[in-house]
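Note that one protein chain of the assembly has been removed; the remaining protein chains are unaltered in position.
We call the chains A and B, going by the order they appear; numbering starts again at 1 in every chain.
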Amino acid sequence: MIKKCLENVRETTPLVHNITNYVTVNDCANALLAIGGSPIMSDDIDDVKDITAICGGLNINIGTLNARTIPAMFAAGEISNKLGHPVLLDPVGAGASKLRTETAKGLVEKLKLSVIRGNISEIKALALGSNTTKGVDADTLDAVTDDTVDNAIAFAREFSRKSGAVIVITGAIDLVVDKDKAFVIRNGNAMMSKITGTGCMLSSIMTAFAVANPENITEACAAAVCAMGLAGERGYEKLGDGGNSTYRNLIIDELCNMTPEILKDGAKYEMR
Amino acid sequence: MIKKCLENVRETTPLVHNITNYVTVNDCANALLAIGGSPIMSDDIDDVKDITAICGGLNINIGTLNARTIPAMFAAGEISNKLGHPVLLDPVGAGASKLRTETAKGLVEKLKLSVIRGNISEIKALALGSNTTKGVDADTLDAVTDDTVDNAIAFAREFSRKSGAVIVITGAIDLVVDKDKAFVIRNGNAMMSKITGTGCMLSSIMTAFAVANPENITEACAAAVCAMGLAGERGYEKLGDGGNSTYRNLIIDELCNMTPEILKDGAKYEMR
Partner (left out) sequence: MIKKCLENVRETTPLVHNITNYVTVNDCANALLAIGGSPIMSDDIDDVKDITAICGGLNINIGTLNARTIPAMFAAGEISNKLGHPVLLDPVGAGASKLRTETAKGLVEKLKLSVIRGNISEIKALALGSNTTKGVDADTLDAVTDDTVDNAIAFAREFSRKSGAVIVITGAIDLVVDKDKAFVIRNGNAMMSKITGTGCMLSSIMTAFAVANPENITEACAAAVCAMGLAGERGYEKLGDGGNSTYRNLIIDELCNMTPEILKDGAKYEMR
């Protein structure tokens, strides 16, 4: 399944509309090209409707959101929803500022999101106050570890049921959770946290996986998480005495050179 | 001539004002430095007039145009025109949205452009509706190939006569066309399409070539196309089992290390 998901990306070259931050946007574009998709960036209210309409899916990343781009996120999302395109939200920094938290919550509320991908604190900030956390001890969830993984899955599942989206929580252990299934994924390398944008790149390629696998969005998200983590592992093996900038290049290179067979053999996940 | 064009860039360090997209802007800056120019980026209406005045030329790229930057494009272009600086337009995504198409057309109409550089579909979107395509079967021009090259040159020539700009159409075969001359250029490597920004980088360095060779803008554009394509060829030879991110670095490196002699020996073009 994981293998097939990447094959579908490579065979269909999904065109992904990104409304994303200017910090990591270049890496997102090159990661999308590496995995076999095609990127378009557009964030003006008068431009996004036309652009999203010619794409297969939409990746909304609020990393450097502003008064001009926020309405464009909503407008693009609404058109994508009408057209039945998958829409992914990356709520960068939700919980760190009122504007980020409220914008992300508004997007969850107003749009039909296919996927929400963030770290545990961002996802918690989104789910809090929306009555999704009852019965789940989310307050103690500071990280997804072997000890907390079942609790985290329960929390994500409730938020998935409430929001209708696949919930992807990334960290040392990654989770991909929908109302029925949960993937627990253990690919990756700790040094990935020394690079800006591994999360943003993951959201971009995950949107391509979702576009290429519309009937299996959850599996597509899991495949994207495995691919990114595996690229991190394989890039690290080649890093030698290099540092974080070279590592960034190697990770994108590995996405570029990853065959479905390599992904299948390297993916480390279990289902719960 | 091609060789002399690069020598002139290296000897004069042309300062280029870029109003460009935030996706590939860093690569554009490093490509400009690599070829021997100097980049300035500025896109606020209250800033561009002063900045463009101290530069030698202006590169307008509409890749992530917005309501704030569009008026700045016009304002900077008008000042550059008054000062007699070369102005290049890269109509990224013209034809993909109404805002892009109309903005690009407006810039063609209001400004005296020295160069317009895009892919065949962008250039077609600009030329369509402006009565430049009569007698040319542009509708069937989906790519410039050995079969369509004469037709494409005729199309570009009409648009050059109408717009007053040198028309540069890039793809597997690249064309540089003015009212009299046409360069057909065959440098490059197919993998360049796996990198975001090779077109944007080309537009940036092409502006530097135009600034440094004001009496020979057409030849300067051809030299820039050859240089970028040759950098793609030479970078690819060093790529080994690397991927698209390393390839991006190698291409900029090759621009950095390209001597006029290397360019002369590696340029593959014919005139028609």
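Note that contacts are C-beta pairs under 8 Å (C-beta built on N, C-alpha and C of every residue); 3 or more make two chains touch, one makes a residue touch a chain.
Quick caveat, the model's predicted, so the values are computed rather than measured.
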item	value
Per the touch definition above, residue among A:49, A:85 or A:100 touching the missing chain	A:100
Hidden partner chain, touching residue among B:30, B:119 or B:160	B:30
Which residue of B:41, B:128, B:149 or B:191 touches the chain not shown here	B:41
Interface with the unshown chain - residue positions in subunit B	22, 25-27, 29-30, 33-34, 39-47, 50-51, 54, 68, 248-257
Residues in subunit A touching the chain absent from view	21-24, 26-27, 63-68, 93, 96-100, 194-197, 241-246, 248-249
